[in-house]
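Every protein chain of the complex appears in place save one, which is left out.
This part shows chain A:
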Amino acid sequence: MGSNLNPKKNYLLNLIPKLLFVIVFLNLLQITQSTLHGQNSLATKTISGTVVDKANLPIPGVSVFIKNTSIGTITDIDGKYVLAQVPNDGIVVFSFIGMKTKEIMVSDQLQINVVLDDQSIGLDEVVAIAYGNTTQRKSTGSLQSIKSKELTDIPVTQFTQKLQGKFAGVNISQGTGKPGQGLNIQIRGAASLSTNSSPLCVIDGFPVSGGVIDLNPNEIESISILKDAASTSLYGSRAAFGVVLITTKKAKSGKSNISINAYSGFQIVPDKGRPDVMNGTEWARFKKEYYEDLGQSVPEAYQNPEQYGKGYDWYDAMLRTGTINDYSLTISSSKGKLSSSVVGGYFKQKGVMLNSDYTRFSLRTNVKYDLSDKLTIGVNLAPTYNIDNSPSTDGQFFSGGGMLSNATLTPPILSYKNADGSYPVTVTTPGVTSFPTPNWVRSIKEITNKTIDTRLIANEYIQYEVLDGLKLKSAANVELVQTLVHYFQPSTAGRAFASAPGQLTANLRETNRRFWTWLTENTMEYSKEINGHNLDVLAGFTSQKYRYDQSVISGYNYTDDRVETIDAALVKNNPTMDIQEWSMLSYLTRLSYDYKSKYLLTASIRRDGSSRFGKDNKWGNFPAVAVGWVVSEEPFMSKFDWVSFLKVRSSYGVTGNNNIGNYTQYSTVEGDVNTTFNNTTYSGSAVTNLGNDDLGWEKTKEFDLGVDLAFFKDRVALTYDYYKKETSNLLYTLSVPIESGFSSFTGNVGKIRFWGHEFNINSDNLVGKFKWSSNFNISFSDNKVLALSSLSDQLIVWQGFVSTRTKVGGRIGQYFGLKQEGVYKNQADFDSSPKLVDSEVGTIKFKDVNGDGVITTGVTENDDRTEIGNPFPKFVYGFTNNFKYKNLDLSIVAKGSYGNKVVAALEQGMVNLDGVFNVLRDVEDRWRSEENPGAGLYGKTTGSTSHDRDDFHSRYVKDGSYFTIKNITLGYTVPSKIASFIQSLRVYASVQQAFVFTNYKYGNPEVGVDFNGNQPSSTTQGIDFSAYPVPRTFTFGVNVNLK
């Protein structure tokens, strides 16, 4: 095609009629189909029977239906069923959660009794893979799949939260308790230095750009996590961090079902994990001593500390009991040619911090129509609308956010509430003139930070089986997101200690964001079986384009807080705009071959071209190959009949990462470096980005060796994987010497090796009346930096006052700071020890790591900073147990991490010795005099206190190991029929974030918000800048299936 064609316009012209066509067509078909339906009239009869399990116990609630019809029922409490109008040539299907589905020809039988087998391992269950499906038995890659049914009871906003502890090698951590936010997924370690190492999320074959935060978990049928390169390489340049495949609910053939899932509950912040700061009396005493140590007279306010009693708990004042409600209705129906599934959802969470809430309205309609045996078309439409009120609670104190941290630091002798019940605008500490303290309770309540998202995900496809085994599929996908962020800070609410609330600080920021992306995929698949040789070939071509537009208007100085518009701002800032675009063209192909499901081979390659890369490096190839051998199928294995399944598999492949932002390859000329001369404005420009024509893919080569093993008739199944990957050409924006006029350069630098071992065990410990099954998974991983840039063999990355170092020969993102060696206890100690430029007796003492006799930071050759902690765990593990006895079921999900260090960066304010903030209780035990030297943790209040607080050092580094009982759910399936239209009814109670066992003092050891309250990058892991507390949630729910 001609190069002058505007692809966007071209696309629009084609897509709109296509969508209209499909929708109209579907409606027409629905009409014709319903008229056709009445014509089926074959000879019918009534059949009956009993359904039992292996222990010969009746199973109630089994769905019994005739395939491809709407005829169906369920078994009663005794496992009995009666089914009328059964055609002689029908096939009866028996299906039940957790059991293998059974199909039986009716023929001339009138009584059909069946025994259903447990589906403990599901070796033959269909699992989604890149551009297709397979089974665990035949898969050659490292992937793990989970059905959403196993997750329904976990009362959380996002489905990712439900996956915690379930997957080996997948570390899902919750950095913040903010409603609707904050899950960080890492598959097989942080595989990059670039800012984002989250896996690619693919919903029904569509890699979404907007993330999956707002996806209603009830829409999900199953989730597959693809880990090794052989499984992911068909996603090419975006696959290096693994892929999460989400399949949404489709109607089951021949079944109609209406189900309601609902729960309701409340949330609290446990006492354990709150910062252990001083109460009123303790703090007043600290202040009294502060003045005494200075040799000054103690101000009246601090002369009698006991008068304050416990004082005011500012942390607690920011909290409330939260509520959580989730209602979801699913209607699915598959009759004849048309099958459709509709999921409507409403979710509302009032967070445990004041003025924080999240509401989601969601709808998903998946419709499929079989025009003939060979031709299928389908449309999935999923609009959502959500409203998120999110005060700036997370991040470091002082400014920029961190309201919870600010509240914690407010002296406890100050009251947030007046005697008359009103709330003061500011509070003032006697004797402290700095740090005007806004009333944080007012701040959190009165500042509006509301995000409204309207999003639509649409897929439409047409599939045609041209010849037997040859399928053509063409799909178009669109994602559209419109976001409006309204931020208004009234004159009565402050955000930082740096400025008092007032007319001048009242400000507005209105952000309008829109992005949309479209993807077209055309694939061809050919399958053929000849004498046990199974061959499957896939080939395809895809193109995708993304565009993002943002505009921001802002202003400040409001005389009246009631009008929150830009018009009322006395000072209006210049509006700004941003546009981001990227595009991608790809070709892909895969060949799968097996012989009698015994010898397996898969080979694939994808070729990606992207607008993000330099002109000399536009295209990348991502090949992979995998082999498998199902040993248990070999005759010689029959001796070992206790081994029911054994497969050895291995794969090698190349994947890429393109998370680099757009346009970074260009030397860009910035147009807004304007200048004034003699009060006239002159427009100016400057080259502000150092371009790179060679900018290309970050490549990860990964080797995987795995074993799948099942014993004792599949009662115990074990999976083991070893992987080793080398990521080279690391995409990184590195700091360059400012002498060049540039601060950074985006390039492909260095090489990092990652490796690990993963174990996953499923076991049916008890079968029979009392059932107990377990899953345990554990993964060990590590990394080593092999090379970095040509300018330097180390990268120092800062987050506030905390720095990490990534150095060749070492690991990624190691905490890098001074080592504390107590305080200078006395003059002798001071005289004989190395010192900082302004050390005194009684100030903090650091280790002279390089032995040059002085303590220095920063300068490379005489730096005393060293690596003081590793943020990566030695291993992470998950442990899930399910119990079932009669109608009762109980499940316990746990997750743990061992050996990682955490930086309690939030302590920076709480160890401020200047007497302006509330401090940790153990600051009581600081150095006061040679006779009273304290515990050696904190120096004196009268010296140069900034090193104690602002120099990053070992006191901030804590043990981050933990073991958390994530969820406990107790369910009861109501046995007798309440009403005729109810097929099954289950009620349950659940506790989320039930218990956290850890030495880490601050609530959530799964730390993960950066200085500004955002998700941290790979090089700044494990730094706790005070986040929204992760609450404990208690809920009660029901699952109802209607007839």
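Following the convention adopted for this analysis, contacts are C-beta pairs under 8 Å (C-beta built on N, C-alpha and C of every residue); 3 or more make two chains touch, one makes a residue touch a chain; residues count from 1.
Here is the rule we go by: contacts and distances are computed from a predicted model.
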**Complete:** Per UniProt, and picking from "Maltose/maltodextrin transport system permease protein MalG", "Putative cytochrome B561", "RagB/SusD family nutrient uptake outer membrane protein" or "Sugar ABC transporter ATP-binding protein", the hidden chain is "RagB/SusD family nutrient uptake outer membrane protein"
**Prompt:** Which of these, A:S422, A:S638 or A:T681, touches the one chain of the complex that we don't see?
**Reply:** A:T681
**Message:** In the whole complex, not just what's shown, which of A:S48, A:T135, A:N522 or A:N881 touches the removed chain?
**Reply:** A:N522
**Message:** Of the residues A:G915, A:P933 or A:G1013, I need the one that contacts the missing chain.
**Reply:** A:G915
**Fill in**
In the whole complex, of A:Y327, A:F361, A:Y464 or A:F883, the residue touching the missing chain would be A:Y464
**Prompt:** Which residue from A:L591, A:M637 or A:I796 sits in contact with the chain not drawn here?
**Reply:** A:I796
**Message:** Even though one chain is hidden, which residues of chain A still touch it in the full complex?
**Reply:** 1-3, 5, 7, 10-11, 14, 18, 294-296, 375, 432-436, 462, 464, 466, 472, 474, 476, 498-500, 502-505, 520, 522, 541, 543, 545, 571-574, 577-579, 581-585, 609-611, 615, 618, 662-663, 666-671, 673-687, 689-692, 735-743, 745, 747, 789-792, 796, 837-838, 840, 857-860, 914-916, 942, 944-946, 949-950
